[in-house]
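One chain of protein is taken out of this complex; the other chains stay put.
And then subunit A:
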Amino acid sequence: MKNRYVVKFAGQSGQGINLLGKFFSSSLKNLGHYIFAYREYPSIIRGGYASYQIDVSSENISASSKKCDILTCFAKEAFDEYIYFVNKNGVILHSIKDISLDKKEENFLKGNNIQLEYFDLETITKKNKAPLVMGNVVLLSAIFKLLNLDVKPLEEVIVGHFKNKKRIDLDAERRCIQAGYNFNFSDTTKVKKLSLGKEKNWHNSSILSGNDAIALGAITAGCRAYYAYPMTPATSILATLGNTYQETGIIVKQAESEITAALMVLGSMYMGTRAFTATSGGGFDLMTESISFAGIAEIPLVIVLGQRAGSGTGVPTWTGASDLDVALHAGHGEFPRCVMVASDAIDSYELIQDAFNIAEIYQIPVILLTEKQVAESLFNIRSLPRAKKIERGLITNGQRRYEITKNGISPRWLPKKGKTTYLTNSDEHDQYGISTESESEIVMMSEKRERKIKTLSRALPPPKYYGPKDPTIVFVGIGSTKNAVLDAMKITKRRVGCLHYKYVYPFKKEKILEFADKKVKIVLIENNQTNQLGKLIKEQGGIYIPNTLNKYDGRPFFVDDILNYLKK
């Protein structure tokens, strides 16, 4: 693919594939290249196959190509899975002893001129007095030789990573790096050289996952407590906040269930600190009652919903975006809410800050959707944007906690000694919070709450349009679909645009109606089967989009998927 070089590490789950991916990513970044890294792994601790693919480019990228130029393979299961994802004229570096290929595999390699290079890691590590587990470093540094890259950045990254770890022989690591770099490749093994431009001072750029960005955004926004129950792909937020809790002072609590986590958030937010929880679909289902409670009692609530493929347990470690419907509708009764969707690290960092502000100002539940593809992929950015201002909408003291107001927002003051006490009530209530069954009070209070949606809608930014002024085709989507489209736009010659929604509900319909009027071809792009965004656009904007590009196989949209669609 134009302006891209792709390396994939594959092996059994538990063979250190993640670490290799991260080492390679950081080294290439330090060499001045942009990277985007994507993980595939099974929902088991040992065995199966896992991969880490790093796309390298001279410009900003945030989606993967479907195929790689170099496949580095440590296990036969992984080899069998990924052999057909190697580009023409590519190379496979592997450490699989006595590998046997079937006819189909042989023909594929031959037909595509793919070279196979075997590394006898047992002998190499023995010769270099290193434990066998360090063997994967040999293959890693061999890539640097193959691509004629300076290996020093790799050594720095590896030593930097291990220097504070006990029982790691750094000299043995260095010997393995050298052994890989001095590897005698067979004459036939050649790849196209990495001829990508370099970015100035790019070694100062950052590599982080969407989940890292959510954790950082929460810390920035003054969040002081995180309550959660582990569930892929939200789990690593717990790790990032937990591993930094000493310096942040944040309370990180692994609650006994998602029900508890959501309610603890409500207790803390009610009291006046900032707290949030994150989960995936199954855990989110358990939080449903809390969302409804927050809605009527007007307690700020922030939930991150990390989507993965499937219903039930689904395909736990694979990506998808089929939880917009549940985010929009979770919770009985009618109450206002805000739903936003993150597409990359910068979005994640900014939207979680917005989520806290909106939850507090409007006193509503805010659901921030992310997806495995965003949560766990590595994004390479120059720097994080400036922190947003903390806005809480608080007053010092008041009388009527649920006062009927024109914009729907009632005065909120925090529980504190000397302040007017009030009842925060999940029963329908009057302006003081006292339970009511009066017809007129029920209507007044329901309408007051619903008015917040209009007020909030006015405050939210419209969707962002990327692309030429006169596109012939415009993709409309949320979440990571944008990344594949934007990356494809850098390659295709067609006049492609992309309309991307971050703030999904309340829905802003104006922009999509403009395109509908222009008679441009609009294509709905969704990582689900039933066009959940399309349904929302129909409901809120009144337009039906017949052209759709869907994917619901646990994989994200690859750049190739978009290019292939455009060829049709």
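Going forward, a contact is a pair of C-beta atoms (placed from the backbone, for glycine too) under 8 Å apart; a residue touches a chain by one contact, two chains touch by 3 or more; residues count from 1.
By definition in this document, contacts and distances are computed from a predicted model.
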item	value
Chain not displayed: protein name in its UniProt record ("Urea ABC transporter ATP-binding protein UrtD", "Hydrogenase maturation protein HypD", "2-oxoacid:ferredoxin oxidoreductase subunit beta" or "Cytochrome c oxidase subunit 1")	"2-oxoacid:ferredoxin oxidoreductase subunit beta"
Hidden partner chain, touching residue among A:329, A:419, A:521 or A:538	A:419
Touching residue (missing chain; options A:60, A:248, A:457 or A:492)	A:248
Residue in contact with the excluded chain [from A:176, A:225 or A:473]	A:225
Touching the absent chain when the full complex is considered, from A:216, A:234, A:545 or A:562	A:216
Positions on subunit A where the hidden chain makes contact	206-208, 212, 216, 219-222, 224-225, 227, 240, 244-251, 253, 255-257, 259-260, 263-275, 289-290, 293, 297, 384, 387, 389-390, 392, 414-427, 433-435
